[in-house]
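Note sheet for the following structure.
Note that one protein chain of the assembly has been removed; the remaining protein chains are unaltered in position.
Moving on to chain A:
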Amino acid sequence: MWSVVKSVLAALLGVQSNQKREEDFSSGRPAAYFVTGVVITLLFVLMLVFLAMFAAR
């Protein structure tokens, strides 16, 4: 689970090591990556919304 989250966060940042990428593609189910990706993207959007609300006071 933690490994999936780490991979998704790495994808969000756009930086991933080649070794980890090969691990991800050889093990684990694709669905787990899709779901985690959607959830983390939503969290990221919410974070931006809160940041904007804070900035605008």
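Note that in this section a contact is a pair of C-beta atoms (placed from the backbone, for glycine too) under 8 Å apart; a residue touches a chain by one contact, two chains touch by 3 or more; residues count from 1.
Following the convention adopted for this analysis, contacts and distances are computed from a predicted model.
Engineer: The chain dropped from view, which UniProt name applies: "Serine/threonine-protein phosphatase", "Transmembrane protein", "Cytochrome c oxidase subunit 2" or "FAD-binding PCMH-type domain-containing protein"?
Structural biologist: Protein name of the absent chain (UniProt record): "Cytochrome c oxidase subunit 2".
Engineer: Could you pull out which residues of chain A are in touch with the chain that's been left out?
Structural biologist: 13-18, 51-52, 54-57
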